[in-house]
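Only one protein chain is missing from this complex, and each of the others stays in its spot.
The block that comes next holds subunit A.
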Amino acid sequence: MSGPDRKETEVRRMLAGPPPPVPPDLAARAVARGRRLMARRRLLRRIGWLFALLALAALLTWSADRPWLPPPARTTPPAEGW
């Protein structure tokens, strides 16, 4: 039972070496990149909304004169002799 645990502890100890030094501007760089990421996402979201609204406007103008109704019949024979 203690075999695997002992091995794990051994490797755990190997992993616990001296950590690399943290550069002082790490947080600032992450914030700057995070802001760029958010700005890009905001832009993409706005473009998406713009396209959705354009599609809706196109649908409304197309449907304004009800193109699904059959065209008025022009071939009705003249009604004479009544």
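Throughout what follows, a contact is a pair of C-beta atoms (placed from the backbone, for glycine too) under 8 Å apart; a residue touches a chain by one contact, two chains touch by 3 or more; residues count from 1.
Following the convention adopted for this analysis, contacts and distances are computed from a predicted model.
Undergrad: One chain of this complex is not shown here; going by its UniProt record, which of these names is it: "Fe-S cluster assembly ATPase SufC", "NADH-quinone oxidoreductase subunit L", "RNA polymerase sigma70" or "Putative ABC transport system permease protein"?
TA: For the chain not displayed, UniProt's protein name is "RNA polymerase sigma70".
Undergrad: On subunit A, what residues meet the omitted chain?
TA: 4, 7-8, 10-12, 14-23, 26-31, 33-38, 41
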